[in-house]
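The structure is given below, and queries will be raised subsequently.
Only a single protein chain was left out; the remaining protein chains are all shown in position.
Going by the order they are written in, the chains are A and B; count residues from 1 in each one.
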Amino acid sequence: MYVGADVISALQFTRSDVEKLIALAEEIRRVYETGGRLDVAKGKVLFTAFFEPSTRTRLSFQFAMIKLGGAVVDLGPEEVTSMAKGESPEDTLRTVDSYNPDIIVVRHREPGFAAKAAEICRAPVINAGDGYNEHPTQALLDVYTMWRIFKRLDGLVAGLMGDLKYGRTISSLSYTLSNFRDIKLYFISPRELRPREEVLKILDQRRVHYELVERPEEVVEKLDVLYVTRLQKERMSPEEYERLKGSYTVTYDYLARFKKIPVVLHPLPRVWELSRDVDVLPQAQYFEQAKNGLYVRMALIKTILGV
Amino acid sequence: MYVGADVISALQFTRSDVEKLIALAEEIRRVYETGGRLDVAKGKVLFTAFFEPSTRTRLSFQFAMIKLGGAVVDLGPEEVTSMAKGESPEDTLRTVDSYNPDIIVVRHREPGFAAKAAEICRAPVINAGDGYNEHPTQALLDVYTMWRIFKRLDGLVAGLMGDLKYGRTISSLSYTLSNFRDIKLYFISPRELRPREEVLKILDQRRVHYELVERPEEVVEKLDVLYVTRLQKERMSPEEYERLKGSYTVTYDYLARFKKIPVVLHPLPRVWELSRDVDVLPQAQYFEQAKNGLYVRMALIKTILGV
Partner (left out) sequence: MYVGADVISALQFTRSDVEKLIALAEEIRRVYETGGRLDVAKGKVLFTAFFEPSTRTRLSFQFAMIKLGGAVVDLGPEEVTSMAKGESPEDTLRTVDSYNPDIIVVRHREPGFAAKAAEICRAPVINAGDGYNEHPTQALLDVYTMWRIFKRLDGLVAGLMGDLKYGRTISSLSYTLSNFRDIKLYFISPRELRPREEVLKILDQRRVHYELVERPEEVVEKLDVLYVTRLQKERMSPEEYERLKGSYTVTYDYLARFKKIPVVLHPLPRVWELSRDVDVLPQAQYFEQAKNGLYVRMALIKTILGV
């Protein structure tokens, strides 16, 4: 990661990038948790353009920028913009870019949209999710969370569960972990929702060890981390959805039957696939994970701004 | 009110709390009206989460924080958040709380929601309205307005009119006034919209003198303050609504027939129950009342931040 960099794909991240961002996130965290402040972004503006709903990503970027002393301008919901009059998102971004924001954070339902935005915009563009494709800053906070818990990333065994085909956090997380040694990934999903071929091909090229399994109970006890994601209703027939729900729901009772319970992560929002009774377990680290998003995004903003 | 306090119910306010906040609001007002500034909230972030529409409460909190030198992050309308994907408001708040806002202001249609939010969140939570239950900061600006006009709160005679059953400003205002001596309240409403039993019971315990009346003309001339609120259409049958409209509408002509016209307050927004021709009367103090919301919320923020 360098000053002015676009962050489009987790494939950009090297091992060194990840390690530096984690170290910087830890340093920033230390400052803020002891009541300090870094006012390094004073006079800078971060622009957030979310063409799809978001809570964590949008708000943690806004908090991150403001806590660094910078300012935020938000595009607002589509109906208050000229897209309500038929403007293309490309024209919208090109215009806003001309107002000289220092960073543009963009989410859009179209895979490849962030790359297109980066071509259009002079400002550095951060991909906050482009359809089913990628969500690289989510991967950063995911591995930051693992690092905080295990004090290492090498050698981790992670089960990624749910809709692996259309879940953009899955590809980005796998790519980011592929920089580390002896990673073992279990992709836990119904056959129809296995990771896309293009993703598996990249993991093959990067010599990542992975297995495709269909039921979580086959592997839970081998895992350091169980990374749960939503099954997306709109991807399946209603019958299939109902049939699958049971097998991909993580509850307290479900976890309690195992001898070893892995750390449970989830990019959130959760719906039924991760029940609230899990929250009491010490292994439930998904709110801590969300919190880590703040610090890793502060680290990323600071790095890109070069301040 | 102390540093870091949650503000959930007007029952928390003591006489001394109210007096201190009024004194502080006056002091802040003096500074700002003479062109001064207090930059006491620099580096602090106020988070506003309005799960129901709001103009005055949301914007006056935002103006208050910004004028104190702090920053604001807003959740945005529900459709841009992950609640559009089915996330619970509890998960949403728990996440945002982990980004370390210094204060969270929350409105939600569910009575008791603010109390729940305060349990979930580390940050101080201010209740900006929880369904029909309470709206304590509205009560603060209401009594601040009365104090500015009458230079006292002891001995005031107030008529509270409209939908007293579901109006959250009614309970909070009554509770706040109950700290003062010789208060007399007239609850003016159709029988079906009288204050809820739980509210009257608390007023009984606090030995507040009140009367339930059905028609404003019975008491207008006895009042120092007539506090008008909306009749909420959705609470009644259409026939009943139409039948009641006439009796609970305050117009210039209606007021002009009385020998003594009380100060007219309204939490706003108004619809038909308070006609615009009243605005010209010197007794029409509802826009001044709205303005007072800015200063009393600045005072509250300053107190809670401990700055």
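Following the convention adopted for this analysis, contacts are C-beta pairs under 8 Å (C-beta built on N, C-alpha and C of every residue); 3 or more make two chains touch, one makes a residue touch a chain.
None of the values given here were measured: they were computed from a predicted structure.
Enquirer: Of B:S60, B:Q138, B:T176 or B:T303, which residue touches the hidden chain?
Expert: B:S60
Enquirer: From the list A:E87, A:D182, A:D204 or A:E218, pick the residue that touches the absent chain.
Expert: A:E87
Enquirer: Which positions on chain B touch the chain that was left off?
Expert: Missing-chain contacts on chain B: residues 32, 37, 39, 50, 53-56, 58-60, 62-63, 66-67, 69, 72, 74, 77, 230, 268-271, 287-288, 290-291, 294.
Enquirer: Applying the definition given at the start, please give the residues of chain A touching the unseen chain.
Expert: 43, 45, 71, 73, 75-77, 79-87, 91-92, 94-96, 98-101
Quick note on the criterion: only the chains that are shown with their structure count from here on.
Enquirer: How many Å are there between the centre of chain A and the centre of chain B, using C-alpha atoms for each centre?
Expert: 40
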